[in-house]
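Missing here: one protein chain of the complex. Every other protein chain is in place.
Entry: chain A
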Amino acid sequence: MSAAGTLKSSGIDRPGSIENPLLRTRIYNDICEYEDTLGRLVASVDKFQPDMQIARDLMKVDQKLSETVKALREYDAIDGRAKKLEAEHRETDAKTAKVLEVLTECHDELNTLPMLEQVEFERATMLKQREKVFTNVLLDYAMKLAKFTHVPPTFDKGTVGPNNFVWPAEDAMRRGMLAIASLRAAEEVQSATEAKGDEEKKPEPAEESQIGENREELSRRASYEFNGGTRAQESEEKPDEDIDLDLDLLGEEF
């Protein structure tokens, strides 16, 4: 009865306690009422003053307790049903946990797989890169191929001319370069003559003698015309035209 002792000391037996869960128990209240009524009856009898009302009350309480005891069977059935439901709940919860674990594993596996959009994008990128052929690769291949092949017989060579190229013909480019070179040569000559003129202006005392010499040179140059020297000079100045012609020929050959 130590439990009962602790019960009393902890205040569970106090009827006024709100926290006492036993007060909500019908059978506990009936037993308490039985005890109380029986105590009063015993006291009245032992005092030789028996109270019939207490005896009747005890009869009622006894009947009430008997009904409560009969209800224990019903509580037993409720307990059985509750336990069964609890077991089913536990089983269902365990099943739920297992299903969730499997679903999580499936989710992780799906995450490791590449996305369809990503695969399609990579495939499209690769196909685009394959479509492109780099110029150096194409030229290397053409160089290799050219060693072992020739122009097809049906190919019209006349179509492959400078006029059909998108860039200027080689002879035209050479002409342009020569024209630039000739302009530069004229500039150089002009600068050279200016430099010479400066130098000539400095020696004043010998100016008259130099002028005389120039005049002599001019007279000599004039004499060259008769001697045919100028022709030689002209022939010396003409190589550009000759080269140009040669180049043109070369260009035409190409």
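Note that a contact is a pair of C-beta atoms (placed from the backbone, for glycine too) under 8 Å apart; a residue touches a chain by one contact, two chains touch by 3 or more; residues count from 1.
Simple rule for what comes next: contacts and distances are computed from a predicted model.
Asks: Among "Ubiquitin-conjugating enzyme E2 2", "Bcl-2-modifying factor", "Large ribosomal subunit protein bL19m" or "Mediator of RNA polymerase II transcription subunit 9", go ahead and choose the protein name stored in UniProt for the chain not displayed.
Replies: "Mediator of RNA polymerase II transcription subunit 9"
Asks: What is the set of chain A residues that contact the non-displayed chain in the whole complex?
Replies: 1, 3-4, 7, 12, 21-22, 24-28, 31-32, 34-35, 38-39, 41-42, 45-46, 48, 58-59, 62, 65-66, 69-76, 78-82, 85-86, 88-89, 92, 95-96, 99
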